[in-house]
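This structure is in structure tokens; I'll ask about it shortly.
Only one protein chain is missing from this complex, and each of the others stays in its spot.
And then chain A:
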Amino acid sequence: MAGIYLHIPFCKQACHYCNFHFSTNHSSLPDMVTAIQQEIQLQQQYLGSQPVETIYFGGGTPSLLSTAAIAGILDTLRSHFNVQPGVEITLETNPDDFTEDKPAQWAAAGVNRLSIGIQSFYDADLQWMNRAHNAQQAKQCIAWARAAGIHNITIDLIYGTPTLSDEGWKNNVQKALALGVPHLSCYALTVEPQTALHKMIEQHKKEAVDTDKQGRHFELLMDWLGEAGYEHYEISNFAKPGFRSRHNSSYWQGSHYLGLGPSAHSFNGTSRQWNIANNALYLKAIASNEVPFELETLTATQQLNEYIMTSLRTMEGLSLDKVALEWGAPALLAVEQLAVKYIHNGLMVQHDRNLRLTPQGKLLADGIAADFFQ
């Protein structure tokens, strides 16, 4: 099975923390839609005949696309790839792009899962992050989506910002639960280099983030969502049974995926490639029937390291049998030996033939993964 990711590189305004590729100038949006459809043709061999089970419109802000554009892209995909009948089609949306009738239109175009960039139900947080929407819109859009019959909804929430108290965090999560959202992606605010936020913190125009607070919010989150019956199936992702993101799960299972549009990444098991992160250059290259990408081939060790890093983040954990099978006995031995210490420290447990992080271990997942790298 395989997945397809489409990067729609436009946003209304730049959120201060964001380091994704996007432009706030929308004049090339129609050309971009054409170009992406052109790239679909150029890349039609990338996944071979693998069945495509998930399609994901990400960005940027795909909800800026017209319904016709979404439908057009999906049509083109269907005619060039082995798109399965039960395909999961996710559309990333921002609350400010919703009108009451939008969800029904998206559904009609084929979208069956909505990912909404809520981030917070507090105006103070939203302003601090420079989001384009307000708290009122955040609540309203979920109601509209559900009213249109879309129940497979996920929302993004951001915690650990200076404006968000422990109490505020609790209220944000409770609001999401009350609105009946079956899937949540919750991210600790990350100050990426070369973002507005990074600069503002450096210039002391914004308060620095407090990692102790982030740790606390994460622990609280695990408690609350655990009690509410959500599976913590990946570090930042929580789902009611049956509502996991199939598309994102494929990233952590090593499935193949094709990324289309500027800055999109693709993976075919042994190499990774990524399109140029520049709209104009992307358009120019596609116009001359070339996909502008860079490629990196992964060594066996790099593949193992990626497996360690991603699998330890998931609920199922790292499969010792898979390590033995794909990377051999020495790799297995190294992993098993190191695991003893972490199991002893209470950061990890072994469940059958799988190593899983405990909640404390999840807080330190990066350092632990690095330690297991070979």
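Keep this in mind: a residue touches a chain if its C-beta (ideal position, glycine included) is under 8 Å from a C-beta of that chain, and two chains touch if they have at least 3 such contacts; residues count from 1.
Note that in this section contacts and distances are computed from a predicted model.
The complex includes a chain that is not drawn, and of the options "2-oxoglutarate ferredoxin oxidoreductase subunit alpha", "Elongation factor 4", "RNA-binding protein KhpB" or "1,2-phenylacetyl-CoA epoxidase subunit B" the UniProt name matching it is "Elongation factor 4". Checked against the hidden chain, the listed residues A:132, A:324, A:338 or A:365 yield one contact partner: A:365. Touching the omitted chain from chain A are residues 5, 187-190, 211-212, 214-215, 218, 234-236, 248, 251-252, 257, 259, 263-267, 272, 274, 296, 298, 302, 305-306, 309-310, 313, 345, 347, 362-371, 373.
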